[in-house]
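Supplied in structure tokens, the structure appears directly below.
Every protein chain but one is kept in place in this view of the complex.
Should a chain be cited, it is by its letter among A and B, assigned in written order, with residues numbered from 1 in that chain.
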Amino acid sequence: MDVLLPRTLHEALAMKADHPDVVPIAGGTDLMVDLNFDRRRPSSLMDVSRLRDLGEWRREDGHLFLGAGVTYTRIVEELGAFPPLVQASRTVGSPQIRNRATVGGNLGTASPAGDALPVLAAYGADVVLQSARGARTLPWAQFLTGPKRNALGPDELILGVRWRIARGAGSFSKVGPRNAMVIAVASLCLILDEERREVRVALGSVGPTILRAHEAETRVARAIVDAGVWDDPVRELPPQAVETFAAGVAAAAQPIDDVRGTASYRRHACGILARRALAWALADRRAGSGPARPR
Amino acid sequence: MSLRTVPRARGGVGESAPRIDGVPKVTGAFSFATDLWAEGMLWGHTVRSPHPHARILSIDITKTLATPGVHTVLLAGDIPGKKTFGLEFADQPVLAWDRVRYAGEPVAILAATDPETARRAAGMVVVTYEILPAATDMEQALHAGAPQVHEFGNVLRHIRIVHGDPDAPAEVWVEGYYETGMQDQAMLGPEAGLAVPSEDGGVDLYVATQWLHVDRQQVAPCLGLPHDKVRLHLAGVGGAFGAREDVSMHIHACLLALRTRKPVKMAYGREESFFGHVHRHPSRIWMRHGAAGDGALRAVRARILVDGGAYTSSSSAVIGNASTFATGPYRVPNALIEGTCVYTNNPPCGAMRGFGAVQACFAYEAQMDKLARALGRDPVDLRVQNALSTGSVLATGQVVRGSAPVQEVIARCAAVPLPAGIRQPPSAGRWAPGDCLSFPGGAGNVSRGESLRRGVGFAVGWKNIAYSEGFDDSSEARVRLVAAPSGAIAEVVTAAAEVGQGIHTILAQIVRTELGVGTVIVHPPDTQVGSAGSSSASRQTMMSGGAVQAACAAVREILMDRARCRAETEGRPVSADFRAEEGQILAGHTLVGPIVQFLDEPIEATRVYHHRPTTPLDVAGRGRRGHRPRVGAGGPDRHGPGCRAGPEPPERLRPDRGGDRPGPGAGPHGGNPTQGWTHQERVVHRLPDPDNSRHAVGAGDARGGAGAGRAVWGEGGGGALDSRVDGGHRRRATRCHGLRTQPGPGSARRPDRSRPSGRHGGAAAIA
Partner (left out) sequence: MRIRVNINGEPRTAEVWPGASLLFMLREHLGLAGAKNACEQGECGSCSVWLDGTLVCACLVLAAQAQDREVRTLEALGSEGRVHPVQDAFLEAGAVQCGFCTPGLVVAVADLLARDPSPDEAVVREALSGNLCRCTGYAKILDAVRIASGRLRGGTG
């Protein structure tokens, strides 16, 4: 086994072009487990954990670019303007893991249980890929292609993700058997987009990849219009509309039975989380301009 | 002499003494078994079966042997001595040779220069298996056609306990069926040890374990070596909880070390650790509790089934515990309890904190809650009303002679104030993301308090301390008082395993109090001193503490003799009560002199402590009261240097369980617990009809009962006790009776009295 230690992104891309089989390692929180337990033996590894270009985030043109190498701890500390992303980041593993793990890892591993992924999906994030040949940007739906499968080319690295900054309340929730260190049994991110008057919901761990609930989203967005809630946050959405939304989100899930939970429980959980997340978003709108910054 | 008030020994019994191993543990200097290292050591690795049940057709190790860095590969045929080991029976192969009986069973071992080489080499061992049908469900294992884990049948042990009148009536009955799953001790320190071959052809094994001597008892015969050539030393133990009661890598590491003539270290990773030790028995428990209208328990009927997995380990004691504790710590005048442990091709189960009493507790406490609801009573009050006390008679007939503060425990727990109320979200409506930490789900942010209900669970349980059913338990300790430049110091030599519970600190506290000496050194445990018994069953404080206390008493007697002699020669009165405190000897209020002055020659004593004997269960599951504890000398008391090792633990580790493998009669004791299940139970337990079931519709029993029905126990009539002789070991047999539930009045089915069927003793008819 070889280990390559590029000093710059440019070097890393050249190495990747020369060694398509090389497996990049940043936080190592997925890959090292496979190495330690003899589940994988890549012929070579490439350390990308120190590449400065991957470790940046910036606002540009009303968008947020988040580098693949930014750790979850840094997201929690530095990206408080994006509460659902902070909430998701805070659920990742433990402090030791958050200090190393990255969004790039969630994308690279492409597991439907990746905690940041429902948030990025709800943000409508694009994925920015880079190779020695140049950069390309893939819409979200084209990047995650199946369970633990993505559209990354053999000579490409994930540079980061980029999403249009939308104003509006939202949250992320994750169901698991304990309060930390869990792989999601079911997870959900809900975003209200005030400008577009959209509701976006993304589900994790309940399908082969991250799922949206387009039908439920559209219907509830219209119900919010009908109830005059977009214009007047103090107005209430009729309970029936909330229930219909919850049922619609649950119906959009495609869960299976596995060691972490049953399909029926997961579907049930999606409905509950959807109902709560919507209620919270509307309540937070009512109380002010969304939830307070995290402590 | 002047009058002095001398304070008690500091760090003695009753004080919050600092751990004697505390500083090394917080600084990282404490050496756990996984931290061991020796110059030139090799790494051992185990090849395990991926199949729960299979025949081994061939094992090809040619590629492995040819791998650079691999020093040896061993199979069952390479074992110089006994091929099996085990706590109760030596039924578990060191390495499988013709069959594997659980996924994870060791098949081959190898030693290589480093762990990665070992892993790659292990992957090149080619084992050809013929996969066999596996018994994976504990109830399925009872069926006649189930895959047989061992040729003598799948029943490991069956117990029947009859107390009072099993048919006693009650006004209110509640019934429940309970399941508990397999659980793991998951001690943080994985299995590990280092075996170092010695010049004399023997081996020194440094290992994390709970009982050095019983390990040696199993290891030495497999190595074909006498005990004095197999020396075990306790390495730092990273938790145990029962997982280290059985041998894991011990024999493997020694075999590899003896073959390669190099030190061999074996350390399991976390995944392998789950394969490498026994687990808590999964259980299926059916219980009926009957009470009078005023809440007094009238009867308990229980059927307990536990899955012992592929090999015996300590399972017969586990089902013994589960059965004898099945009534809960309550006064129960009538009981009928049947406990069965089966073999399956699941991973072996054995000791894990609670050891059978846990599973039963889950069931009987759920029953008490149900009963409280049925009676309209407060569940805590109901427990207090029925609580055991001194003088109560248990279902085994044992009379509680010691203290039994069950009522006090319940009352104290009930008096603990409930936690503060639920935190409400801020009324101003602004929800800060950190607020979710105080709700279920924590950072998972699944709740702001919606639909949140909180309650307090309440349960009381009971458990034996030390071993049971006639096991002749003992512990040996040697205490030595010597003079050092700083004053008198005491040394404790014990094989008691410190697993984190603090036994070494406790022994030091006992010595400080008994000998009045502040500095106590506890020597690293090894097999040079006699057995201290296991660090399990909450027994070490009583047993090793008892041995240390007794040894201290013997040392103190000699010390005081010397002090009296001196006082006499100095013309001082010797009638006063002599005692040792804070490094001084006092006679009454008079200071005689520092202890160290009387230690021109060290004083040493070795004592073996036995608790009062217990007895095996008889055919009706009854034991008998025991007697006073015994203390024996473990060797001549020495006034000078040198010592002699004390007695070994008894050959038979459990009563009535001699021999290598249980014989055909050993399991059910002549009964067959697949018979006697009622139709209702078969539905609940998903059993098929046994071969000889009969559906009898007849006059049945005129006794009715309130509620859902009442249990009617079949009886074996005059069924003969089945007594067999097999392999020289006579097994006592009990009848086995089925538990049947008579449907309430109006039901179409009527029970039938059971009749004995053939040589298998009583077999109840099926209603």
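Keep this in mind: a residue touches a chain if its C-beta (ideal position, glycine included) is under 8 Å from a C-beta of that chain, and two chains touch if they have at least 3 such contacts.
Since this is a predicted model, take the numbers as computed values, not measurements.
Of the candidate positions A:33, A:81 or A:225, contact with the hidden chain is made by A:33.
Remark: the omitted chain is touched by one listed residue; of B:32, B:102 or B:173 this is B:32. Contact with the chain not shown here comes from a single listed residue; of A:69, A:93 or A:160, that residue is A:93. Screening B:86, B:104, B:166 or B:190 against the full complex identifies B:190 as the residue touching the chain left out.
Residues 1-3, 5, 25, 27-29, 32-33, 35-37, 41, 45, 47, 49, 93-97, 99-100, 179-181 are the ones on subunit A that touch the missing chain.
Considering the complete assembly, subunit B touches the hidden chain via residues 16, 18-19, 21-23, 25-32, 34-35, 37, 114, 116, 185-190, 236-241, 267, 269-270, 434, 437-438, 442-443, 499-502.
Keep this in mind: only the chains that are shown with their structure count from here on.
Here subunit A touches subunit B in the complex through residues 36-38, 83, 86-87, 90-91, 171-176, 179-180, 182, 273, 276, 280, 283-284, 286-288, 291-295, going by the rule given at the top.
On the subunit B side of its complex with subunit A, the touching residues are 119, 269, 271, 428-434, 436, 440-448, 450.
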